[in-house]
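Every protein chain of the complex appears in place save one, which is left out.
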Amino acid sequence: MSAKSPKSETPKSEPPKSETPDPEGPGIVWRRNLPVWVVLMALLALSTWAAYWPYGRIDTAIGFGIAGAKTALVALVFMQLKHASGLVRIVAACGLFWAAILFTLTLADVLSRMANR
Amino acid sequence: MSTTAGTTASPTGLADPDELDLRLPVSYLADGHSVRSWLLTTDHKRIAILYAITITVFFFIGGAAATLVRLELATPEADVLRADTYNKLFTLHGVVMVWFFLIPSIPNTLGNFLVPLMIGARDVAYPKLNLISWYLNLGGGLLAVAALLAGGVDTGWTFYVPYSTVFSNTWVSLTVLGVFTTGFSSIATGVNFIGTVHLLRAPGMTWFRLPLFVWAMYTTSLMFVLATPVLAVTLLLVFAERTFGLPIFDPARGGDPILFQHLFWFYSHPAVYIMVLPAMGVVSELITCFSRRKVFGYTFMVYALVAIAVIGFFTWGHHMFTSGMSPYAALVFSFLSFIVAVPSAIKVFNWTGTLYRGQVGFESPMLYALGFVGLFTLGGLTGLFLASIPVDVHVQDTYFVVAHFHYIMVGASVSAYFGGLHFWWPKITGRTYPETWARFAAILMFFGFNLTFFPQFIAGYLGMPRRYHVYPPEFQIWNVLSSAGAAVLAAAYLMPLGYLTWSLLFGERAGNNPWDASGLEWRTSSPPPRRNFFGSPRVQGGPYNYHPEGVAPVHDQPRLPSRGSLT
Amino acid sequence: MSRVEIEARLREPWSELETDPGTAFARQRDGATLGIWIFLASEVLFFGALFLTYTAARLAHPEAFAAAGRETNIVYGTLNTAILLTSSLTMAVASQAAETGLFRRLTLRCLAATAALGLAFLVVKGFEYREDIEKHLVPGAHFALDRGPAQIFFAFYWLVTVVHAIHLSIGIVLVVRLTVKGWRDPDILAENPQVEVTALYWHLVDLVWVFLYPMLYLPGRSG
């Protein structure tokens, strides 16, 4: 390790923060995440209610659409993908894209086999 | 050569030990001799050695099974083995060779050792994860060997349902658990390499200055991370159905065996690219070094590697043309299988182009590399036969397919592994090996290989099915030729074990750069110190700055005195 | 931060980067984030393959899956989804608080809440399993429903919920470990990449359940 001056300086990469906590206190973190949680709960209620609609196949589509919306919300806000580095976003997108390859080509076979009954 | 902040000013980017009379740091081999220091190491170089030991052991287990299989097939009748023993042997050969030798062979040994060295890093990004990867591989291997000793498994390495779940009463669950565990070792290596290449490249080492070997490791890691989880799930479903009776693929209760095949081949086709891409990386290094030239069309070679890794995920259906899959899906898969062959063709032309106007030497690594290009071309071209549906319908599950994938896996991938092993042997062990023995072994391996597997193409098109221990007599001539070739090949594989071990003990010490190669790994001592480099390397130029006029490569890094002798 | 602390907090490859500790910490955090995200991509494929088996089987036997879907207890399912979504909230707050390095008590409290909610999920799941076993919903000889393919639904139900529960238990262990370490050593959690890594893993386990909910509890409800 290179020789360093003994005085320990705060190694925070951003401008050195004052020791006293942010004047708004932890509120800032709650203000960012709580509304998302409320929306998630609403979506959950909606998906449960939608399951009982008598429209047959569309209910399933709605159920999974809402699940997709919840996933997007959790990923963007809770997992901070919104302002994550480009590389991390590409990795997340790759996960979905490869899962899509698996689904599309396999279901292409399964569905065309069923259609040929 | 700007000095790096923080290090004492040194004229060269890398501290020159003799000038600055720094004590030369101890090589990684001498950095602790206790068993604990080896078994709990987080040094990527030591983990590479640990992997080299395990895969060599498994290579000879799988090889022994192959010899017995070839022995049995010399005669049309079951003269040597009973049906059950034969079925267990070819399954063992498949499982051990695929998961415990070929897949870890280049990425986890040469890759682990060289990727940090080639990009100028001290170690991989997650060293502890690297050690966990080896223990997972070892654990999986022990489970598989336990299943073998307990009585073996007779389902074939593909574990097709419903035979593997309902009808086979052999040790399927234990083997499946073993392969499941080894799968996570591959995922761990994949995560490690992607992290390392993204985050730990030396200053100046941009993406398009990376050696092609590092690109090959990166694209292989992409497949490790994205394909292996699907294998884990497939084997988990087989295990759950056998152990808890959960009817997932059970046809009697409405399950669909073809769904298993989709899941299995979604992993297993990228797996064959996992086995061949690292070999391509090694060959790119060998051919450039021994023809003293920059690689022909570096960017095309990089895009070809990435294209193979990505399109490789779209083509698995060509394993299922006769399986009852819908013919429309079969057409889609057939088209995509033709497209995936294009990047491989480009790479072959570029390797050949690299030789043009070079200074071609014929040391043993180069013989392996030239053998690779020839055999890979034939193996790849027969892949086109299998991609066209009418021909594939005839040759599916016959010895034509067996010959095709052995040409790629053994002809190409194992030759490249041996080529890489010989090329980097001085760097890894600090010793040189006997060159004449090595050349003889390489040539013997090439001819032994062709004698073993070319007759199988003919037997295959004649209609001899695979996994048969008794066969109609008209196929015997081809099987006798193949069994004879197998004997020659076995001899050729035993030779390196001999003279490389000899070189470990008695080989004379190797210099830092015996081949005058241009990679960063040749800029440090052989064997390299625990921290890989004396200073922190800075990179100025592209990867292969060789010059055909026989001039030694331009050194963007200062030459370092090899241990003990000032060269 | 004293030299000793830097030595302790900077791991192997990042401690030898010969840059000032500030950038070394930043690069170590990037390494942790990138590493966990690559692992999450592989987990997406892992659960994606499981969901594919469900999708293919459901397409082949729609009515059997609808009949089987009606048998699952939607109250427990919805409650569990709510629990996990809330645990994702508390985990996110804990992670973002730890990132700023200022709100130590908030981080600790949220981590504890996350672990508690995780345990609550497992408890509710236990009750649900007990009820399923009583209703003979375990595929095998005396399976409740007469339809063959309904057994596939419940085979998938048991397998994927157990695999998910295992992933969740690992998550709970990680969160408890962080809580204990944070409790003992006051500023260990400040800007510690381990909190973010555990949080991202936790969110993935929650997202798997978000998709499991419409698969296991919503089919066949529309009568």
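Chains here go by letter, A, B and C, matching the order in which they are written, and residues are numbered from 1 within each.
As a working rule, contacts are C-beta pairs under 8 Å (C-beta built on N, C-alpha and C of every residue); 3 or more make two chains touch, one makes a residue touch a chain.
Everything that follows uses one rule, which is that contacts and distances are computed from a predicted model.
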According to its UniProt entry, is the unseen chain "cytochrome-c oxidase", "Rhamnose ABC transporter substrate-binding protein", "Multisubunit sodium/proton antiporter MrpF subunit" or "Lysine biosynthesis protein LysW"? "cytochrome-c oxidase"
Of B:G297, B:P434, B:P514 or B:G541, the residue that touches the missing chain is B:G297
Options B:G32, B:G204, B:P465 or B:P514, residue touching the unrepresented chain: B:P465
Which residue numbers on chain C touch the omitted chain? 60, 63, 146-148
By the contact definition given up top, give the residues of chain B that touch the hidden chain. 83-84, 87, 154-156, 158, 160, 162-163, 166-169, 171-173, 242-243, 245, 250-252, 254, 256-258, 291-292, 296-297, 300, 322-327, 330-331, 334-335, 338-339, 341-342, 345-346, 348-350, 352-353, 355-362, 370, 373-374, 377-378, 381-382, 384-385, 387-391, 393-394, 396-398, 458, 461-463, 465-472, 474-475, 477-478, 548-550
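As a working rule, only the chains that are shown with their structure count from here on.
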Set B-C beside A-C; more C-beta pairs touch across A-C
How many angstrom between the C-alpha centroids of chain C and chain B? 34
Please compute the C-alpha centroid of chain A, do the same for chain C, then give the distance between them in whole Å. 13
Shared-interface residues of chain B (touching two or more other chains) are 6-7, 198, 226, 230, 256, 259, 262-263, 266
Find every residue in chain A that makes contact with two or more other chains and list them. 2, 87, 94-95, 98, 102, 106, 110
Which chain C residues qualify as touching chain B in the complex? 12-13, 16, 18-20, 27, 30-31, 34-35, 38-39, 41-43, 45-46, 48-50, 52-53, 56-57, 60-61, 64, 139-140, 148-149, 151-152, 155-156, 158-159, 163
Which residues of chain C touch chain A once you look at their complex with the stated criterion? 1-3, 6-7, 15, 18, 20-23, 25-26, 30, 33-34, 37-38, 40-45, 48-49, 52, 55-56, 59-60, 74, 78, 81-82, 85-86, 88-89, 91-93, 96-97, 100-103, 106, 191, 199-200, 203, 206-207, 210-211, 213-214, 217-219, 221-223
What residues of chain B sit close enough to touch chain A in their complex? 6-7, 198, 226, 230, 256, 258-259, 262-263, 266, 313-314, 316-317, 325-326, 328-329, 332-333
